[in-house]
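What follows is chain A.
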Amino acid sequence: MKRDSGIYIRVTCAVLLALGVFARTPACAESTADDLLITHGESGRYGGSLVVLERAEPKTLNPVTALDAPSRDVIRRMMADLISINRRTLETEPSVAKSWVVSRDGRQYVLELRRGLRFSDGHPVDAEDILFTFRAYLDEAVHSPQRDLLVIGGQPIGVEKVDATHVRFRLSQPYAAAERIFDSVAILPRHLLEKAWREGKLGDAWSLNTPPAEMAGLGPFQLKEYVPGDKIVLSKNKYYWKVDQKGNRLPYLDQIEFHFVPAEDTQVAQFIAGEADILNRVGARNFDLLSGEARTKDGHLEDAGPGLEYNFLFFNLGQVDAQRFPEIVARQAWFRDVRFRQAISAAVDRDAIVRLVYGGRASALWGHVTPANRVWLNAALPKPAQSIERARRLLQDAGFRWNEDGGLMDASGKPVQFSILVSSSSLERGQMATVIQEDLKKLGIQTQVVSLEFRALLDRVLNSRQYEASILGLVSGDADPNPEMNVWLSSGGSHLWNPSQNQPMTAWEAEIDRLMRQQMTTLDHAHRKQLYDRVQQIAAENLPLICLASPNILVAARKNLGNFQPAVVDHYTLWNAEQLYWRQPAGARAQGAR
Partner candidate 1 sequence: MFRRYLLRRLLHALFLLAGISVLSFVLLELAPGDFLGEAKLNPQLGPATVAALRQQYGLNQSLPQRYARWLGSLADGSMGVSFAYNLPVSTLLWPRARKTLQLTVTALLLSWMIALPLGVWSAAVRRGWLDRFAGLATSLLLALPDLVLACLALFVAVRAGWFRSNSAVLPVTVLVLATLPTLLRHVRSAIFDVAGQAHVRAARSQGIAGAQLWFRWLLPAAANPLASLFGLSIAGLVSSSLLVETILGWPGLGPLFLEAIAARDFYLVIGPVMLSAAFLIGGLLLGDLLLYLIDPRIRIQT
Partner candidate 2 sequence: MRESSPDVLLRVESLNAAYQAEGGHHRVVRDWSMSLAGGEIVGILGESGAGKTTSALAILGLLTRGALVTGSVCFQGIELIGASEGTLQKIRGAQISLIQQEPLLSLNPVLRVVDQVAEVLRAHLPMPALERKKRARAALQQVGLEGEAVQNAYPHQLSGGQRQRVLIAQAVVCGPSLVIADEPTGALDAVSTLEILQLLRNLVRELHASLILITHDPRLVATIADRVLIVYAGSIVETGPAREVLSSPLHPYTQALLRCRRSRLQAPGVLHERRTSMATSDAPLLSVRRLAKIFYRRGKLAAGPTTVRALLDVDLELRAGRTLAVVGPSGAGKSTLARCIAGLEQPDTGEVLLDGQRATRDAIRRRIQVIFQDPGSSLNPRFTVEEAMAEPLMIRTKKRPARLEIQERLRQIGLPGPVASRLTSQLSGGQKARLALARALAALDDRGQACVLILDESLSSLDLLAQDQMIKLLLDLQQQRALSYILIAHDLSLVAHLADQMLVLRDGRAVESGAPQALFESPIDADWRELVAATRALETGQACIDV
């Protein structure tokens, strides 16, 4: 991101300078005045179908109300946003908006729309569609899960039409990297949805049972067919607004099929059998299995390095009902002692976790920002190796003693033991608990791993607070710190160790609150980074989350799939679906696989 000294900051992409050059290419012959986006990457060939596997079925195709990952995966292929975040560079880039200018105070954005855009049903797009889209998202009656993102400083962002191709957005307060919020806000076709919205039924529109003809979007693909429980088939949107460097209109693929396969093992089996073309994510063991499998010679396995997922151990530091759970309250005295948490952190062998749990395909973590997030990572954080001696010293300082059997006791002579909650559906976190258990045994701490069904676990952590320690993982959808607000603000619902506090309970939490709020309204990147570095430092010192490891993004695809460039944020493999193509003639492959 560059800045100049003018009132407006003009952010454009270099490629836009070449605008209009390809106006007369055959692919877009019918709309000579179109603003098309020219993509990087190889120019491919047309045709073919791609089979992608989803772990679950999408719940809806309505972009406004979609909550779950599979729905979003499919919808993103069908819809487009104004500005999007490049999944590989993690920086914003123009999408339906050709360019935008930001006012100096960061409170006004004027976006310029591409001309001549059409929805996949051929209906032209204009600024009214944009206004409708934001009206819909911001309508409280619709209950869009994304509404909160569009409410800044308690005020919904204001949207107004400047002219047919310009839209102005007003923010009630400066908001850092505000253009990132446009990512994933899908432009809705007013001609198809306005009626439903006026009737208050927008939430019910575009369910899985809606006929494809009643849906349209600006994404590279459009709905072709839905087979309940089995698959969703998307076909090419012939009005898509991206072209390759030869001016060929994207996408290359005729269709994408999303097959619903709940078990990872079956996904792997389907990939080996040649029935699936892409594995969006596999575990380390299956990755090794695939690499050893002779029949996946035509498969390309890629370790895309660490993602944005961070797994951590945390203690219950919140308010617990002393009458109902006196035992937990008594133990919280240890958990609240920062030296205790530091000792635990020192005793945990993160390298062992990386090796045993992830087969080496992960990074050990000492802070919540993973190495994948190079922009925001505080590289200065210390990365101490496992040290039982240091842990013992810390415990000794905190008044803990050891009995003759080597068991740890607190100052009052009570043996130190606690339970670690893990989700029974997460194999990896269960295994981490096993490693930690053995590590802590060396400190004389007995731990019990309690494996619970995920919802039951969440209920304990967030509502009943009947737990002592737990291992969870969070995945950031974006590299920016703003989506992490809910985790780090003491009032946040994902402030796991002590959620939804009215007042920060400790000084360091208050400090983090202040820093996080400040960075949000700071427009200067360097300053923001400074603030966020400090957050990371405080977190690493006080260890509300004892971060353990971040698994690598492991993906697989057919070797002859062109432009396959896995990203480290979701969707790892399909983020550039419009550019994917089959290197061999499509017919030959189709016969081979299906």
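In the analysis below, a contact is a pair of C-beta atoms (placed from the backbone, for glycine too) under 8 Å apart; a residue touches a chain by one contact, two chains touch by 3 or more; residues count from 1.
Selection rule: all candidates are chains of the complex that A comes from, given by their letters.
The structure displayed is predicted, hence computed values, not measured ones.
K.L.:
Given that all of 1 or 2 sit in the same complex as chain A, name the one that actually touches it.
P.N.:
In this complex, the candidate that touches chain A is number 1.
K.L.:
Contact residues on chain A for candidate 1 in the complex?
P.N.:
56-57, 59-60, 62, 65, 67-68, 140, 143, 145-149, 151, 203-204, 207-209, 227-230, 259-263, 265-270, 272-273, 275-276, 295, 425, 453-456, 458-460, 462-464, 474, 477, 483-487, 492-494, 499-500
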